[in-house]
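The structure follows.
Only one protein chain is missing from this complex, and each of the others stays in its spot.
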Amino acid sequence: MHLDIPRGREVLTAHAPTVASYLLTAILLALALGFAPYLLSGGNLNTQLTFAAFIGLAALGQTLVILAGGIDLSVPWVLAFGAIQLGNFGDLPGGVAIVLIVVLGGLIGMVNGVGVVALGVSPIIMTIAVGGLVQGYLLEFGRGNLYSAVPELANTIVSSSIGPLPLIVVLWGILACATGAVLSKTIIGRRIYAVGTNDRTARLSGINVPSTRVLTYVVSGAMAAFAGVLLAGFLGAAYPTIGEPYLFGSIAAVLLGGAAIEGGRGSYWGTIAGTLTITLLGALTPVLGLHQGELRVVYGLVILVGLYMARGGLLLASRQSR
Amino acid sequence: MPMLQPLRAALRGLPASRRRRAELLGALPFILLVGLVAVYGAMEPAVLDPAQVGYQLQSGMPLILVACGQTLAILVGGIDLSVGGIVSLSSALLATQASTFPGGPWAAVVCILGVGLIAGGINGILVTFGRLPPFIATLATWSIYSGLALVVLPKDGGTVPAEITDLAVGKSAGLANSIWLLVILVGAWLVFRRTPFATSLFAVGGDEARARLRGVRSYPVKIAAFSATGGFAAAAGLWLSATTTTGLPLAGDALILPSIAAIVIGGTSLMGGAGGIGLTVVGALILLVLRGVVAVLGLTPTFAYIVTSCLLIGMVALRHFARRLEED
Partner (left out) sequence: MPRSGDGDWLRVTDVRLAYGKVVALAGANLEAVAGEVHGLLGENGAGKSSLIKILSGVVAPDAGSIALGGTALGLGQPSLAERAGISTVYQELSLIPTLTGAENLAIGRSLGVRARLTGRGLEAHARALLREHGAPPIDVGRPVQLLSFAERQILEIVRALSLPHRVLIFDEATSALPPDESRWVLGKARDAARSGAVVLFVTHRLREIREVCDTVTILRDGATVTSGRTAEFSDDQLVAHMLGRRLERLYPERADSSSQEVALEVRDWTTRRVGPLSLTVRKGEILGIAGLEGHGQRELLLGLAGDLPSKGSMVLDGRVYNPGNPGSAIKSGIMLVPEDRQKEGLLLPQSILFNVALASLGRYGRLGGWLDDRRARADVSAITTELGLPDRRLDHAASQLSGGMMQKVVLGKALLARPKVLLLHDCTRGVDVGTKAQIFEMMFRLAREGVSLVFYSSDFAELVNMSDRIAVMVEGQVGKVLEAGSLSEDNILKVAIGAEIAPAAAS
């Protein structure tokens, strides 16, 4: 990566996967405009952006975790935890409840991170196990599938808007810019890339590898819980499987954004493209008369196409810079 | 060779303690399983009755089959998330196609197994010739296969020919067919383990570059392993539909993560190259017996989740620290 604005052909090499993912987004956008322009007008646009915000928030932490060389499979359960806990904290003032839930989500993430760095459990296993723990908790305390006590604040956040945009989307935008900037402009960002690229080199260069790793899981947990809170507010309901689509969604958004699953390569800007791609697909398929099944097939095919596009872009760019 | 005496002594000296530790660690899942079964039996003697055992195995068989298949993908250094999709697809196909299949229901079963092998083979091709990391490749195909399942059968339903159900829930020579299937599975694995192909499989998983150095053609081996994983997943879907007599186009997803848990608890390394289906059967049985014990104790399913998760973390952490000890 670069500390400063890279020049000339290096721009291409560094950003080829991101460019490729925006290209994919653009193709889908063109399709959407061609087949169903009403999807992207006024209220519909805001609905789509709101859907995107949920995926984008769940994928925010996932991006950091994957960049640092891990993976977080507990996202759907932590998200459901956020949603259900909102009802359980019904007696608390809304703001306090939300902050508390985000902190608890971060703590769950910390358990993931500590397990990975201190117990030597591989990220896949650790986050499956922690996901299982959270799932157990949800089955115990989230048995009523629906609840009514959505705190005032959650309702407010969901229903209010700033200018023409829903508040949720604005929140996502702010967090997205912050994440993008942290990753490319700060020391912490450099450390995350270093750890994900080669943790041995990072350690010998004086970087605190364990704390960097743990941090990414903490952010992932906190963001998943926050997304859960917003989703509960949006749906006016919460249930233990509310997060299920976000296991696939959060990882797919990161990968479609051009990040390498091995870590060290990618950016949140790319993840945003991936998020929009997934949202557009979800919006387009019903328009085209396709159902849930076809949507899943298309998701899978688009991921494969996206991966090869990112790879092709990388190859092309590196050949040019020779 | 007398001149090698000092060396020999040195060799014997150092690794002895290491070996004992490794042995103990390897035996831990077996000890755990025996202990759990003993506890289970002591609390509820009826569960040790062969008919009961057969029934419990019958409901646990999809997990066992998926986990056994997943083991092969993991042994070659991969992982297969798409097994969930293949289970669903195979279940949906059986419930929609088998009754009307030209050539009869058994031909349908064979064809569905073939679909599983092909679906797994596609994973293998993406991982080898397609050069995608297994996690990503199978994440994509998981979506595709589970989508196809929903296309074939949009929601639970369909019919399963009676003769297929009869075979799955039936008995042979006084024992439930589920027990026989497990015996055949483990037996076949023990035989397979000794074939040259199995050695190549372990070699590729242990160190692909070195295996190639030794003349093993790693791509065909990996494709075969992934293909077999798909075949096992298809078998799991068939079993699931046969025993529930209906098509379940969404049921597979819930098996992905437990299948990985069963493998890890059994002792197969996610790094590849070590472990096996025998161990995975033990791991899956531990999970199944645990659920039974929790139920007998009158605890909520929450408890099963928590115990499973703690067991998973504990086993891996234990192995990690044992390895660390060896290094020092």
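Chains: A and B, in written order; residue numbering restarts at 1 for each.
Please note the rule applied: a contact is a pair of C-beta atoms (placed from the backbone, for glycine too) under 8 Å apart; a residue touches a chain by one contact, two chains touch by 3 or more.
Just so you know, these numbers come straight off a predicted model, no measurement behind them.
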- Taking the entire complex into account, which one of A:Leu23, A:Ile207 or A:Leu235 touches the absent chain? A:Ile207
- Note on the structure: Of the candidates B:Val109, B:Val216, B:Leu238 or B:Leu287, the residue in contact with the absent chain is B:Val216
- Contacting the left-out chain: of B:Gly54, B:Gly84, B:Gly205 or B:Gly252, that is B:Gly205
- Could you please point out the chain B residues that touch the chain left off the display? 1-8, 10-11, 14-15, 18-19, 22, 191, 194-196, 199-200, 202-203, 205-207, 210-217, 269, 272-274, 327-328
- Item | Where the unshown chain meets chain A, residue by residue | 1-4, 6-7, 10, 13-14, 185-191, 193-194, 197-198, 200-208, 264-265, 321
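Here is the rule we use: only the chains that are shown with their structure count from here on.
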- Please compute the C-alpha centroid of chain A, do the same for chain B, then give the distance between them in whole Å. 30
- So in the complex, which bits of chain A are touching chain B? 71, 73, 115, 119-122, 124-126, 128-133, 135-137, 139-140, 244, 248, 251-252, 255, 261-262, 291-301, 303-304, 307
- For chain B, which residues count as touching chain A in their complex? 79, 126, 132-133, 135-137, 139-152, 154, 249, 253, 257, 260-261, 264, 270, 300-306, 308-310, 312-313, 316-317, 320-321, 323-324
